[in-house]
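Apart from one protein chain that is not included, each protein chain of the complex appears where it belongs.
Going by the order they are written in, the chains are A and B; count residues from 1 in each one.
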Amino acid sequence: MSLGAAPVVVNGGDGLAPVTAAAIAALVGGELIGDGTAEVVGVAALDRAAPDQLSLLAHARYANWFRSSRAGVVLLGEPFRELPGAPTARIVVKAPMEALLAVLPRFHRTPGRTAGVHPTAVVAADAVLGADVTIEAFAVVGAGAVLGDRVWLGPHAVVGDGCVLGADTRLHARATCYPFAELGARVVLHSGAQVGREGFGWVPRPGGVQRIPHVGRCVLGDDVEIGANSCVDRGSIDDTIIGAGTKVDSLVQIAHNVRIGRGCMIASQVGVAGSSRIEDGVQLGGQAGLAGHLVIGKGATIAAQGGVVGDVPAGEVWSGYPARPHREQLRASAALHRLAALIRPLEQLLARQSSSDDARRDGGTEGRP
Amino acid sequence: MSLGAAPVVVNGGDGLAPVTAAAIAALVGGELIGDGTAEVVGVAALDRAAPDQLSLLAHARYANWFRSSRAGVVLLGEPFRELPGAPTARIVVKAPMEALLAVLPRFHRTPGRTAGVHPTAVVAADAVLGADVTIEAFAVVGAGAVLGDRVWLGPHAVVGDGCVLGADTRLHARATCYPFAELGARVVLHSGAQVGREGFGWVPRPGGVQRIPHVGRCVLGDDVEIGANSCVDRGSIDDTIIGAGTKVDSLVQIAHNVRIGRGCMIASQVGVAGSSRIEDGVQLGGQAGLAGHLVIGKGATIAAQGGVVGDVPAGEVWSGYPARPHREQLRASAALHRLAALIRPLEQLLARQSSSDDARRDGGTEGRP
Partner (left out) sequence: MSLGAAPVVVNGGDGLAPVTAAAIAALVGGELIGDGTAEVVGVAALDRAAPDQLSLLAHARYANWFRSSRAGVVLLGEPFRELPGAPTARIVVKAPMEALLAVLPRFHRTPGRTAGVHPTAVVAADAVLGADVTIEAFAVVGAGAVLGDRVWLGPHAVVGDGCVLGADTRLHARATCYPFAELGARVVLHSGAQVGREGFGWVPRPGGVQRIPHVGRCVLGDDVEIGANSCVDRGSIDDTIIGAGTKVDSLVQIAHNVRIGRGCMIASQVGVAGSSRIEDGVQLGGQAGLAGHLVIGKGATIAAQGGVVGDVPAGEVWSGYPARPHREQLRASAALHRLAALIRPLEQLLARQSSSDDARRDGGTEGRP
């Protein structure tokens, strides 16, 4: 057969059955205004939504979008109840975003999991498999590896020798665990993520460098998520540890011996150098970088692109390179841009000042008897 | 058999048949000076080229390299016609780089594509395959996926359930489409690239965070290219869209709900946070980072490592962190480095000024009756 062009598919939503405005109102406990039979099959922002899509209006700054929106059904807050606009049906709720979250699963088709081992998978004879595991095509499970109940390995996932994966842990396509990595329960490794590599540790030797044998573990706590193509090294002479509930976005690098606490949020492309400690509840913005052997105190936040070269106290927000308290950084940045217009008169003033000082000093000398 | 050392292979070029200087001159419509029978098998820069290689001289600053170059044949501009130098043959052309581009395919061996499905590939029974598709070893195609004509899946490529790939789209080795991603025609995903992952969207809940179900699509327009190990997330409550003809380099992160226009160039290691809009023809330099919910106007440029935290007007060039117009940034940076020498005298001057102000004020007070 021949396909001239890709078929047209609706925006948002995964092609499940349509839902009516009335059903949504009932689901979220909202007040329906307009045509309750209006049907939607997906979700989109107000300015892009089609008549068969659901949208939301939560902030006044998007009110203009509402007026001209083609969305079929809109979840909105009490202040917008009477706002003129095109949508066929509106549903008034207390918290529009929370209401949307309640509806989203109706549009979300999660490809199902079937327990079983795909015939192409290569599983070591002495690997230990829990109940109802799913191992997809071309996955590889090494010698002595232990998989908890309902572990789900996507296609091409690789679990090295001696790895331990807790119950309900999931490796997406081609996620890789180097030998001896240990993952808790409900851990998620996204596509291309890898954990447990021997880190970047070298000893200078005549004529080159020698690799430090890494004997520390790579340990991920329960409910940890590691984003696509992110890397977590195993420890060299200590463990690398990521605490329970910590979420890591894509393309992040966590070096050897790093210890990350519980409930941290680490955005995309962050890099953490060796042996640093990140306490519970820390937030690292995108592309932030931490030097080695630092301590980031509990609940601290590092802004995006921040380059941290010293310890950060608990609860503080730091930014810039070298990172400082965000408030100081803003003041310094503002001062710098005001300075640009002043630098020349300043130089002139100081030059004048300096020559008049010289003159005064010379005068004083001359005046001596 | 035993291979003591890797065999020696010539620089540049993929080992195709040699080409003579005369043939190259004919191909590019240039004027041949010197030995037309000189043969080359590859391409290299003037300072590294061997006698069996082609090189070019397009700028005066490389004239010195030409004098001592061992290159067999050199494409050069009119101004360099008489320049003394070692190459066996020179070919005078109007635009040396354009001439070289015309010759390059003669040295470029593109491993051929043979239509067919490798016996090891795992293709779902209900996947729809266009005419003359190529599916290489260990590729996986999920349920309901649709592949256009001449789609080419490299080894270990993964196409999730419900994905749609336009005609002539190519996935290199182990590129991965999460379920329901939609790719236009002639899209290229490089090795390890992945598109359509559910993004980094979480709602705070007592005791942790809850993942937002992502129902938005991940849509790549025609002729989009995504570099090696780059990541494009699917939308959460809207689509993630990359416009036709936009090229993305390696290790780039594009977050959920981002909309990128047509013909943008996005260099390596760029990060774009959620819901930002990048209009047509925007250029993002290497390692640049964009915060969420921004608008980068049509044709704007962000310099390498720029950290953008606010909207950027169309056509402007911004740089630095926090990003500002590049010209302002340069002035500020220059002022800062001039300030370093002035800060101490400035502090002294202001201190003196302040105490003389105090004295004046005190004097005035004392003088009152």
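Everything that follows uses one rule, which is that a contact is a pair of C-beta atoms (placed from the backbone, for glycine too) under 8 Å apart; a residue touches a chain by one contact, two chains touch by 3 or more.
All figures in this text were calculated on a predicted structure; none of them were measured in a lab.
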Looking beyond the chains shown, say which of B:Leu165, B:Leu251 or B:Ala291 touches the absent one. B:Leu251
Residue of B:Thr169, B:Asn229, B:Asn257 or B:Thr301 in touch with the missing chain, whole complex considered: B:Asn229
From A:Gly162, A:Gly243 or A:Gly281, the answer for touching the chain not displayed is A:Gly162
Given that one chain is not shown, which residue among B:His190, B:Arg234 or B:Arg277 touches it? B:His190
Even though one chain is hidden, which residues of subunit B still touch it in the full complex? 1-7, 9, 11-15, 42-45, 48, 56, 100-101, 104-105, 107-109, 111, 118, 120, 136-138, 154-156, 172-174, 190-192, 223, 227-229, 245, 247, 249-251, 263, 265, 267-269, 286-287, 304-305, 320-321, 333, 336-337, 339-340, 342-343, 346-347, 349-350, 353-354
Footprint left on subunit A by the chain that the document does not show: 120, 122, 128-131, 138, 140, 142-143, 146-149, 156, 158, 160-162, 164-167, 174, 176, 178-180, 182-185, 192, 194, 197, 200, 202-203, 208-209, 212-217, 229, 231, 233, 235, 237-239, 251, 253, 255, 257, 269, 271, 273, 287, 289, 291, 307, 309, 321-322, 324, 328, 331-332, 334-336, 338-339, 342, 345-346, 349
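Keep this in mind: only the chains that are shown with their structure count from here on.
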List the centre-to-centre spacing of subunit A and subunit B in whole Å, with centres computed as mean CA coordinates. 23
